[in-house]
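Note that this complex is displayed minus one protein chain, with the remaining chains in position.
Going in written order, the chains are labelled A and B, and every chain counts its residues from 1.
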Amino acid sequence: MYRYDEFDARVVADRVKQFRYQVERRLAGELTEDEFKPLRLMNGLYLQLHAYMLRIAVPYGTLAPKQLRMLAHIARKYDKGYGHFTTRQNIQFNWIKLVDVPDALADLATVEMHAIQTSGNCIRNVTADHFAGAARDELEDPRILAEIVRQWSTLHPEFSFLPRKFKIAVSGSEHDRAAVKFHDMGVEIIRNDEGRVGYRVYAGGGMGRTPYIGHVVGDFVEKQDILAFLEAVMRVYNQSGRRDNLFKARIKILVNALGPEEMRRQVMREFKEIKASGALEVPAEELARIAQYFAPPAFEVLSDNAPDYEAARAASPAFHAWTETNVTPHRAPGYAIATISLKPIGGVPGDATHEQIDALADLLDEFGMAELRVSHEQNLVLPHVRKKDLPAIFAKLDALGLATPNAGLVTDIIACPGLDYCDLANARSIPIAQKISERFADLDRQHDIGELKIKISGCINACGHHHAGHIGVLGVDKKGVEYYQLQLGGSGAEDASIGDILGPAFGKDEIVDAVEGVIGVYLERREKNERFLDTVRRVGIEPFKERAYAGWAFHI
Amino acid sequence: MGVSHMTGEKQAPNASEGISLRLIRDGAFVEDQYVTLGDDDPQPANGTIVSLARFEKERDALVARNAPLGVRLKSDESPERLGEDLERLSVIVLEFPKFRDGRAFSWARMLRTRLGFKGEIRATGHFLYDQLAHMRRVGFDAFEVRENFTLDEFARAMGEMTYVYQPSADGRRTIRELRALART
Partner (left out) sequence: MAETDQILTANRLRDGEVVYWAAGRWVTELDQAEVFAEDAAAESALKAADAAVRARQVVNPYLFEVRREGGALKPVKEREIIRAAGPTVRPDLGKQSSEAFDVSL
């Protein structure tokens, strides 16, 4: 993974000092809350329902053991002993005090961590495939580009006061695990007809009030040109994005208003000028230099046939079940990718205690693993595990409550913090996730249902990515009472689609039955190897709608 | 404190409402060489700054005068609207109606880079101490600030970030360039 040099370290140290001064000025009354708010947001500090919340950046979701230990320390020293992993691969602490934040940031800086630009109207954490460097279908490790973009976007003088937030994601595989088409800017690493590796750039994707799928603005951008291209897109957005209406300020609105062709034209005009100046060219040596940081570990020469692993699978039903869902094939023979579920049945999705986080650091050290990953689905990933180590690792995870065998299944639910924590929320999302999880706890039933991504957001800001859920749930407020809208058929993968709303919202005591109802329709109607998503796409939402509203007094 | 006329309490940005401002240019306090004219004010003999609307209306008369001329742009007015007349202008004033409106960062950058403007780029309106360094980087060299803002604060703002990652209009060496130098 990337390691700071003196320059990176100094940038973070300067930012800590700067933020400390900003806090001092705020407390001394030299800054009003209105002036301070964008400044604290640019350092990931929100004021939520119960307390301040600090969102710490985890660049492309990669964490080393010393960083995990520091996060556990932060949880203990400054917070209430736990953290929450987010849908953008970051971690949040919910009970931070403003006066402690500069010290917490100083502590984080000692392990090359920060909270720079995790909120605010600036370029946010660049996310990437959580299986980077390990997946069999990977063309190139997306974190190389993500790191280059991270540096270029950090404290960018021209783009720190954008119309709205700006989120970038990178995928390096055919199968898109980074949801690039739902980002303000998404990059797919591709090979062109001449065999050269370059980038397909999308712009204008997004969730929220008006979800959009991104349009291609750069069919094939050469590696050395990518920063010039990204800067061109940012400049067009900064100049022309709407400033009059907060709900119409994202780039997706601009792309839609201009139309993709005009957007491309403006981007190309800007891009040609920047490219001609040479200022942002990424030389091959620089690409190679950064790539070195992400070189895979020295894999042992192993057979992919691992008899001990197979024996353990045969001997233990629990281990067997876990390998069915939580173990993914690795590009190196004898290795595997292991998903650590943070979705225990009935638990709070994405939360981890300081004990668990510390224990994971120990686990990495014990098995000689240099890093783990945070996925945008609020789980953790061990990217490079020797198959023969899996039984022992499973046992350790199990003892920590981190071995729920449900990756990708119905109980692997994504939920935003919702009205239990968030100042913006209209309804609670976590209790709904918990109830669905408990309703479908039976593992055989989960396997029968198969792959099913349920995503729950507590408000229109869609931090739970409900538009991209096979089943999406949106909490709404009707006269101070919580209601839940159901939508089906969304996907954040390379086959990106936005879910269709079924109809009127359900009460909090009705929504779980409605979800069970639509799953029932899937089980009745599916053909062959269809997943839930496939059946919805094939038969349309009518049969699901009928079932969800069966028993409603009026005709839908 | 908020730097322009923000003292922690909201005040109107318009200079003609009698708020005391000072001009920092190239890191020092200077006298304003120009008079900023309202759209209906008569023209004095010396340097003037007019709104884009007035410039577009009275262009010929204005450029015919043998006196320094500047145009003040609102945040939604692109410098490209000045076309070739930019060459005749010695100062462009870019407004920040609210510090959150960051369009002027791109206008300044455009003036320096695409349009090759070498005159003064002056910031006016609502902007914060915390934006000054970024503003300097994208090409602002003059700042209309509240009377009690000190040069020490200005210098502090300029020095807060030791290194920068990305190139901008100021030509400042980037971290990548420094790394390359360190390796030689």
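Note that a contact is a pair of C-beta atoms (placed from the backbone, for glycine too) under 8 Å apart; a residue touches a chain by one contact, two chains touch by 3 or more.
Given the structure is predicted, the values throughout are model-derived calculations rather than measurements.
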Query - Touching partners, among the displayed chains, of the absent chain - result: A
Report summary line: Checked against the full complex, the residue among A:D129, A:E158 or A:E482 that touches the missing chain is A:E482
Query - Full-complex contact with the absent chain, from A:L49, A:A106 or A:L139 - result: A:L49
Report task. Just the residue numbers, please: which parts of chain A touch the chain that's not shown? Result -> 26-29, 33, 47-52, 80, 95-99, 348, 419-421, 425, 427-428, 430-431, 434, 477, 480-482
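Basically, only the chains that are shown with their structure count from here on.
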Requested in this report: Between chain A and chain B, tell me the centre distance in angstrom, where each centre is the average of that chain's C-alpha atoms.
Outcome: 39
Report task. Show which residues of chain B lie in contact with chain A when the two form their complex. Result -> 1-2, 6, 8-9, 75-76, 78, 99-103, 105-107, 109, 113-114, 128, 130-131, 133-135, 137-138, 160-168, 175-176, 178-179
Report summary line: In the complex, the residues of chain A that touch chain B are 5, 7-8, 10-11, 14-15, 17-18, 21-22, 25, 29-32, 35, 38-39, 121, 151-152, 154-162, 235, 238-239, 243, 273, 277, 279-280, 286
